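Of the protein chains in this complex, all but one are displayed in their positions.
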Amino acid sequence: MKTWLDSWPVYRQLTGSDPLGRGKAARSKGTESVVSRTATADRVVKSVCPYCAVGCGQKVYVQDEKITQIEGDPDSPISRGRLCPKGSASKQLVTSPTRVTTVKYRRPFGTDWEDLDLDTAMEMIADRVLEARRKGWQEEDGGKRVNRTMGLASLGGATLDNEENYLMKKLYSALGAVQIENQARI
Amino acid sequence: MTGGITSPGAGWRQADRGPATQHTTKKRRKRGGGRSRGEIAMVDDVEFTSYYGRQIVKTPVWKSPDVPLYLFLGGAAGSSSILAAIADLTDRPNLTRVGRYTAGAGSILSVVALVHDLGRPERFLHMLRVLKPTSPLSVGTYILSPFSAAAGATAAVELLGWFPRLKRFGGVVSAIFGGPLATYTGVLLANTAVPSWHAAHTQLPYVFGGSAMAAGGGISMVFVPVDEGGPARKMAVAGAAIELAAMHKVETDHGIVSEPFHEGRPGKLIQAAKTATAVGAGLTVVAGRTRLGAIASGTLLAAGSLLTRFGVFEAGIASTKDPKYVVVPQRERLEAGTNEHASTVTR
Amino acid sequence: MTSVSSASPGLSGIRDVKNRLFGPLPDVAEEAGYEPDHPKRVGFFTDTSVCIGCKACEVACKEWNTLPMDDSHGKRDALGLSGMSYDNTGQLGANSWRHVAFIEQSRAVDLPMPTFGRPGDDRHDHGPSPATAGDDVSLANAQQSVLNAEALSEFDPQTGQTGADKQIRWLMSSDVCKHCTHAGCLDVCPTGALFRTEFGTVVVQGDICNGCGYCVAACPYGVIDQRKDDGRVFKCTMCYDRLTDGLMPACATACPTQSIQFGDLDELQERADARLATLKAQGVETARLYGRDENDGVGGDGAFFLLLDEPEVYGLPPDPIVTTRDLPAMWKAAGKAAVMMVGVAVTAVLGSRRR
Partner (left out) sequence: MPGLGASFGRGGATNFLEDLANSDCIVIEGSNMAECHPVGFQWVGEAKARGAKIIHIDPRFTRTSAIADLHVPLRIGTDIAFLGGLINYVLSNELYFKEYVAAYTNAAALVSEEYVDSEDLDGLFSGFDAENRQYDEASWQYEPEEPPNSGSDQPGEAAEQKRTDQHPDVKKSDRAQAAGSGGPPIAAKPKRDETLQHPRSVFQILKRHFARYTPEMVSEVCGVEPEVFEQVAKWVTENSKRDRTTAWVYSVGWTQHSVGAQYIRTCSILQTLLGNIGRPGGGIMALRGHASIQGSTDVPTLFNLLPGYLPMPHAMQHTTLEEYVADAEGKAGFWGNKKSYMVSLLKAWWGEKATAENDFCFDYLPKINGDHSSYRTIADMIKGKVSGYFLVGENPTVGHPNSRMNRFGLANLDWLVVRDLQMIESATFWKEGPEIETGEMSPDTIGTEVFFMPAATHVEKEGTFTQTQRVLQWRHKAVEPPNDARSDLWFYFHLGRILRERLAGSTDPRDRPLLDLTWDYPVEGETADPSADAVLREINGFGPDGALLNSYMQMKEDGSTSGGCWIYCGVYADGVNQADRRKPGKEQGPVASEWGWAWPLNRRMLYNRASADPDGKPWSERKKYVYWDEEAGEWTGLDVPDFEKKKRPDYVPPEGAKAQDALAGNDPFVMQGDGKAWLFAPAGVVDGPLPTHYEPAESVVENGLYKQQANPTLEMIEGPWNRANPARSEVYPFQVTTYRLTEHHTAGGMSRTLPYLAELQPEFFVEVSPELAQLRGLSNGEYATLVSARTAVEAKVLVTERVRPIKLRDGTVVHQIGMPYHWSYSGISTGDAANDLLGIVMDPNTHIQESKVSSCDILPGRRPRGSELLEFVEGFRRRAGVQSGKVGTNGRDPVAAEAGEGSTIS
């Protein structure tokens, strides 16, 4: 009975320290069980914001293998835990409703996208790389040895990691492709 | 104040318009929009600043007709219950019966209107979680609940003819809550940041109380035989007089925030309300003792009451939509230095 | 003020608190029934003189609280250019708990912008430099009145006059729920959904709110609003959940320039007073605090501001008063009116001839 009555805020108002029912007496079950999702995260991973080049530190909260929060890392001497609107929105990069996470294929003269298996796509791309390389191959140009292909080109964004850029340049160079460019040009 | 830079309307700053090109908009905005009418001196050329003409306080999300109807029904029911109880004690069965039916029906319908207005109607009972004297709606809930229980039960037993003793008890209980039910709605509206409502906070209970009596009396006049309807007529006329007098003060006492009561749709509603109420009251005096006259004047009085509720409701809504009704009176009282509290600005 | 142990329930347990409806209230949480060992009252001090209008606060807030996208009129999932400078948020509402206002001004006389503040205390243990210690020269420089270039170079291309008299100023300010000492929304809430937390903040309990909408009409700042499709009302919670984990609210965490500062209210007030004094000393006459005074119409704000112009320029009311201040008078009037009704009815009945 007492417990039951206690769950009625009016009773708490009449018997407790909050007669006007504006504070302690009015607290709900939901409020009593509030917990920050930062507190329940399985792990916090240190990362870096992918937008501008200030390189703000980010803390990435993960729960059940899902990102639950991304916020500034106060340890970073560069950003001191702060983030701009883009950095603050960066969780939506992962969770954006319009994000495309499967391979899409448009055949020549096609009018719409088709689905494609990732492995098939990789094999198809490999075929096309070899063919384009062959088509554009130049052993010499202007009487000078160039041992390269002009059939392949690439343009990378500046959100590529150093390691990614490195593998790209290494692979392209080994293929003989030279028209390799980057956002850095812009 | 730091002189020219900050005094509002000093002319150089025009934040209350879109950038640069919209000179016309600015002028209109600065003039404060709309025509003034009637005999009241209007603050027409008031200068003030705002953020792109955006309103400062939010417009109440209360729905129309739910809330005006609630105000009307609660008032009519409340005054009817009082009339019925006294009629019962003085043995006026027709007047009693009509009053009880009005109170019962009104209370049930007003509960429906109130619940319907909620964003989450299924959580209506959360209203009974707390009892907050600071919340007119909370207090109102604790008025409306016993009232509607008592008035509804009384009307039901009246209809079924059971338990006459209980009937009288129920009638008295509902009459006790009837007055507060009719007048608390004035507090309900006034205890907000809505400029035109809050400014009239001591007057609205009288407006609504008078209006409730005009409505309750009017309805009784329609249904009660004229020879038993004397109390209804008297209450209705007195209520109408109180309503008109209090409303006059609401419309004239508050400078710029009285403006919405005269302008636009709410102005028209209130004008119509006053006309209906005045004509209804006059007709009651002249022809209230005839059946037809009673029906006509009773209907007019009830309609006047209903229109008053709509008019007051909509005038308040209108006063939230133009920032001048927030800024100008606040500026005026700051400059007049009449506040007992300190300025919220620390220089 | 004496505290009463919870072991003595009943009316005797009610503390004798002054100014329950109006006026300064030294301990809002205790007034609301919390034990004296409750946390200190926290708040926001938003220093608009260092705001760069980046809207990180808006995004961080929406991100943490998973608020819907909306347009400048609060319409959910809608988009559209407002035409109001860079402000496409428009207002505070159910879906926007932070709102950065942008005010473009041009005027004809000297209008100094303030020197950047040094908000935050992290610089004490961080970021010392070879240049700082005992730097009287730079301090002196900082206190020079600063001319805006416009003052020197503005001219009217139509007439060709050199207009050293025209200046441009772009004010930005991040608005938020004020978490008033006397909160109208909380007072009028009939369900107890709105409540005062142990931190002294004002929060809506989503599991209680039944969408009566009373709070919307009661807020003198136009902060809280109803989400139409949901029915309930929403506003800034000062990240109540984060506070329970010892974190700062999301907006203050993100703010790149520390225009938004979070902390114990008394400390923020001191900091704000110092900042105001600094700016005044630098000749920024237009600087002023808003909502800092505990004697104002709402008993002071839990979230207060340093502004560079009149409040209404930012869309803030110049003299907000908690509506409940007048409630006793209203109840009195309602009571009298109710008595009047009974009197009229009795007179009407008794004055009528019985059939």
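Letters are used for the chains, namely A, B and C, taken in the order the chains are written, and counting of residues starts over at 1 for each.
Note that a residue touches a chain if its C-beta (ideal position, glycine included) is under 8 Å from a C-beta of that chain, and two chains touch if they have at least 3 such contacts.
The shown structure was predicted, so the numbers you read here are calculated from the model rather than taken from an experiment.
**Student:** Thinking of the whole complex, not just what is shown, which of A:P9, A:G23 or A:G151 touches the missing chain?
**Tutor:** Answer from the full complex: A:G151 touches the omitted chain.
**Student:** Considering the complete complex, identify which of C:K62, C:H179 or C:R271 is in touch with the unshown chain.
**Tutor:** C:K62
**Student:** In the full complex, which of C:T46, C:Q91, C:T191 or C:Q258 touches the chain missing from this view?
**Tutor:** Only one of C:T46, C:Q91, C:T191 or C:Q258 touches the chain omitted from view, namely C:Q258.
**Student:** What residues on chain A make contact with the chain left out of this view?
**Tutor:** With respect to the unshown chain, the touching residues of chain A are 43, 45-57, 60, 62, 65-67, 70, 73-80, 82-90, 92-94, 96-113, 116, 118, 121-126, 128-132, 135-137, 139, 141-142, 144-186.
**Student:** Go through chain C and note every residue touching the omitted chain.
**Tutor:** Given the touch definition above, chain C has residues 50, 52-56, 58-59, 62-63, 69-71, 79-83, 85-86, 88-89, 104, 106, 113, 115-118, 122-123, 125-132, 135, 137-142, 146-150, 152-155, 157-158, 160, 162, 168-172, 256-258 touching the missing chain.
The working rule: only the chains that are shown with their structure count from here on.
**Student:** Would you mind checking which pair of chains has the most C-beta pairs in contact?
**Tutor:** B-C
**Student:** Centre of all protein Cα atoms: which chain's centre is nearest to it?
**Tutor:** C
**Student:** Go ahead and note the Å separation of the Cα centroids belonging to chain A and chain C.
**Tutor:** 34
**Student:** Determine the centre-to-centre distance between chain A and chain B, using the mean Cα coordinates as centres, and give it in whole Å.
**Tutor:** Their C-alpha centroids are separated by 55 Å.
**Student:** Which parts of chain A, given as residue numbers and ranges, touch two or more other chains?
**Tutor:** Where chain A meets two or more other chains at a single residue, that happens at 9, 20-22, 25-26.
**Student:** Can you list every residue of chain B that touches 2 or more other chains, as numbers and ranges?
**Tutor:** If we look for residues of chain B contacting two or more partner chains, we find 129-130, 132, 134.
**Student:** Using the touch rule from the top, collect the residues of chain C that touch chain A in their complex.
**Tutor:** 4, 6, 9-11, 13-15, 20, 29, 31-35, 54-56, 58-60, 63-64, 122, 126, 186-187, 192-197, 203, 205-208, 240-242, 244-245, 247, 250, 253-256, 258
**Student:** Taking the touch rule as given, give the residues of chain B at its contact with chain A in the complex, in rising order.
**Tutor:** So the residues of chain B touching chain A come out as 128-134.
**Student:** In their complex, what parts of chain A are in touch with chain B?
**Tutor:** Listed in rising order, the residues are 8-10, 13, 20-22, 25-26.
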